[in-house]
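The other protein chains are all here in position, but one chain of the complex has been omitted.
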Amino acid sequence: MNSARVKKFYYLMKLGREFELAAKREYMKGNIAGFLHLDIGQEAVSVGTMQAFDKGDVFTHYREHVLAIARGMEPKHIMAELFGKKTGVSKGKGGSMHLFEPKLDFYGGDAIVAGHLPIATGCAYARKIQGENAGVFAIFGDGASNAGAFFESINIASAWKLPIIFFVENNYYAIGTHISWVSPFVELYNKAKNYMPSKRINGMDVCEVYNAVMEAKEHIENGLGPYFIEAETYRYEGHSMSDAGKYRSEEEIEIFKRRDPIENLKKKALELGIVDEKYFQEADAKVEKVVNEAVEFAASSPEPEDYELFEDVFCKECENALP
Amino acid sequence: MNSARVKKFYYLMKLGREFELAAKREYMKGNIAGFLHLDIGQEAVSVGTMQAFDKGDVFTHYREHVLAIARGMEPKHIMAELFGKKTGVSKGKGGSMHLFEPKLDFYGGDAIVAGHLPIATGCAYARKIQGENAGVFAIFGDGASNAGAFFESINIASAWKLPIIFFVENNYYAIGTHISWVSPFVELYNKAKNYMPSKRINGMDVCEVYNAVMEAKEHIENGLGPYFIEAETYRYEGHSMSDAGKYRSEEEIEIFKRRDPIENLKKKALELGIVDEKYFQEADAKVEKVVNEAVEFAASSPEPEDYELFEDVFCKECENALP
Amino acid sequence: MLYREALNKAIDESMAADESVVILGEDVGRYGGSYRVSEGLFSKYGEKRVIDTPIAELSIVGNAIGMAIAGLRPIAEIMTVNFSLLAMDQIINHAAKFRYMSGGKMTIPLTIRMPGGVSRQLAAQHSENYETLYSSIPGLIVLAASNATYAYYGLKSAIFLNDPVVFLEHELLYPMEMEFKELKNFDPFKAEIVKEGKDLTIITYLKMRYDVLEAEKELRKAGIDVEIIDLNSLRPLDIETIANSIKKTKKCVIVEEDHKTGGMGAEIVAQIQEKCFYDLDAPVLRIAGEDVPIPYNRKLELLSIPTPDKIVKKILKWKAENGI
Partner (left out) sequence: MLYREALNKAIDESMAADESVVILGEDVGRYGGSYRVSEGLFSKYGEKRVIDTPIAELSIVGNAIGMAIAGLRPIAEIMTVNFSLLAMDQIINHAAKFRYMSGGKMTIPLTIRMPGGVSRQLAAQHSENYETLYSSIPGLIVLAASNATYAYYGLKSAIFLNDPVVFLEHELLYPMEMEFKELKNFDPFKAEIVKEGKDLTIITYLKMRYDVLEAEKELRKAGIDVEIIDLNSLRPLDIETIANSIKKTKKCVIVEEDHKTGGMGAEIVAQIQEKCFYDLDAPVLRIAGEDVPIPYNRKLELLSIPTPDKIVKKILKWKAENGI
């Protein structure tokens, strides 16, 4: 455990958590609408992966705020997007599920379960022939691991030895469906292990996540083909704001809360004496400030203009060519 | 090797072979059109599987004449279908790729690669809850083993322990694409072995095919869930009549022709003395007669009537209800 | 009765009446359906007949076709119409064609339910009306339930028809309290004359029915006596009812939520001009969604689809322009 790294992990996880708690509040107030999927409980995955996979292309699904923050997107631009504002990362047209930032090689924000996996795989193909070995990181849920798009992707990535990390966040549920009802096994790395190196890790421990992705990254960078990681994790909240998550027992939720990635990192760091209490206080204060600013920024930002409805269907050049 | 069984195998394989050679001739004459996919070289699979799997539901793809014959469909009704005649199994509306006979629990005849696999899987689900343990037999090609529909099916069949045999005819090619270019492994049972008992067999040997399916049948009948068989086989002809098959070397084709399922069965049976030469002569004569009759029947059958164009879109009851 | 309760009642009674009726889809079982349509059915009929599936739409429909072949009457629920694109091959290449290409030997008694439409800020991948993707396909029946009565009777008909039916529902209707009418005779393919009128025919379906009803109040104030037709069935189309109305009113407006280009309105206009060319006083007006993916922002979202206010304004403008 390296002090600087632990600090970074803590700060980003805390920022993610508070950002989402704020989003939840704003949703209740009616400032955010549509589907809002919270990552609360899963921050070790979002932060650990993005800290390790710091170059290369990232493809993700709709439960993505913390991933986007950990990738370097500005919280205020994300919050503004949730508010549907012109200053949002997708100009208010995408909302919570569709955060895109090509400048950070961060490509959404896909709300079709497993739909981003063939895209990520194709991107990995391109990177391979372009000779860019940083490769691709594709993250998805347990539910996605039953979709044809998932299977085609691991088959192709393996056949063509593509530089891509498949990372499944196994939080056991796809909305209200437990993975054990719809998959022959709950340990999902079994789906990939005939195709590529595959392992299961503790997704509630940010250091373990970080180390696993570092290892995977080395593998793909060395041209050894794809790599598969399954992280056990848990969302404390319902699937989205429209789901109370009542299908899970209080005990089950409690078990995972005891493994809380943020609290446990802090405890361990204090115990080991690598980070002092003061840092955590400062970090928390900074988080509060950043989150508050993000909400203020979002609240005070303008709505998109009416004419924007018709923009961005095509690129400008095409729009001009069209009759 | 049981004499009666060997005779049956020989007769059906020979019938299949000669039926297809006749179909090829008729195609060249212009009596058959569209896509015609010949099974020549693969008869051990078509006959061995159908002789073993004698109850239960069968789902197959477009390369299906011999399978249909081995299932018990009348050659003349198949040939008539190839001719597009009213007396064809699908009234001339389906053609070579779409042979259906619910009375024999034979359900096509699907020309969308892997498209029949989810259907077969759903049928197996129904059979399970209906308490019919004969289950389902689904046969497909190596090319199909890369499709999302295939993967979803093995995942679901395994998760729900459905009574279904997945049987892949690995003839190494999907039209002109070699399986090694598009799959991480050529031995396709690797795709299923984490999900269900899976084995690879010699698909040029009808007895081996028969025995493997008998074993699989017992497995599914006992409620032990799905079973996967990969049979190595080879088509001597091009993919369809519109493909010369030039992408394969003469040597490769020769190697497989030396393993010809019909010739080798005959040779072995004669060597072992379980069937005598006379039987083979009689069988060949009977085959010739049946095939000739099939062609004559097809040739002399009437075309569908014009009004039939509009029939069979819906069932009668619906048609009547529709405005 | 809530709209979703009417659907639930139709499924429940069908399952009670006929053992072969089963329902499958994502979260339809223990969870009760993401819009609560299948609530209570899992505990009543058990896991064999109320089937929680993986997220694999191609298989949901494919499996259902296989069940239908085996003699069941499956109701496949696609969580929303947006995901049905993944099942398109099974719906179009298989369900819709098996009967024909087998010369009538195969029978596929299958119902595919799909919630759809522009709900509230669900953005481009969750806000579509794909009805013409299905209503253009021979071999499919496409029904669209705008109200509790049709939801109940229409869905029951779909379940017991021996051919594949795509059954469309609108997400905003589920929690709506609606009048339920007991019917003696029911024809799922017949359009409903929601309101009679003599000046102008408005054709609509699904959620737009309610926007049209709102708009009608304003139009009435402007002295226009509107006849409102709710299609109910999108394929086949009840062109008789439409044509009879136009013969009377001589003027027609179509209101649909779907994108205008290639929407249902196009086919309706085409059939109208075939049947009523000489009756029309003015071109048929299509009021439809804009030709853009649906944006998240609420203001833009509302700009992208018809609203009562816009319907009124567009009709008045069209009348003025055509001097009618």
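Note that the chains are named A, B and C in the order they appear, and that numbering of residues resets to 1 at the start of each chain.
Throughout what follows, a residue touches a chain if its C-beta (ideal position, glycine included) is under 8 Å from a C-beta of that chain, and two chains touch if they have at least 3 such contacts.
This is a predicted model, so every value here is computed, not measured.
Put simply, the missing chain touches A, B, C once the whole complex is considered. Check A:Gly16, A:Gly48, A:Pro75 or A:Gly88 against the missing chain and you find that the one touching it is A:Gly88. When the full complex is taken into account, the listed residue touching the unshown chain is C:Gly263, out of C:Pro188, C:Gly263 or C:Pro308.
For the chain missing from the display, the contacting residue among B:Leu12, B:Ile69, B:Ala126 or B:Ala147 is B:Ala147, taking the whole complex into account.
Across the entire complex, the residue among A:Val6, A:Ala159 or A:Ala231 in touch with the chain not shown is A:Ala159. The chain not shown here touches chain B at positions 33-35, 84-85, 90, 92-95, 97-98, 110-114, 143-144, 146-148, 174-177, 181-183, 247, 303-304, 306, 308-310, 313. Although one chain is not shown, part of chain A still touches it, namely residues 57, 59, 88-94, 98, 100-102, 107-110, 112, 115, 117-127, 129-130, 148-149, 152-153, 155-156, 159, 311-315, 317-318, 321-323.
Residues of chain C that touch the chain left out of the display are 58, 82-83, 85-86, 88-89, 92-93, 96-97, 100-101, 123-125, 132-133, 135-139, 235, 237, 259, 261-263, 265-267, 269-270, 273-274, 277, 280, 282-284, 286, 291-293, 295-296.
We adopt the following convention: only the chains that are shown with their structure count from here on.
Compared with chain A, the chain whose C-alpha mean position is the greatest distance off is B.
Here the CA centre of chain A is 46 Å from the CA centre of chain B. As a whole-number value, the distance joining the C-alpha centres of chain B and chain C reads 40 Å. Measuring from the averaged C-alpha position of chain A to that of chain C gives a distance of 36 Å. With touch defined as above, residues shared between interfaces to two or more other chains in chain B number as follows: 148-149, 152, 155-156, 159. Touching of two or more other chains is recorded for residues 53-54, 56, 58-59 of chain C.
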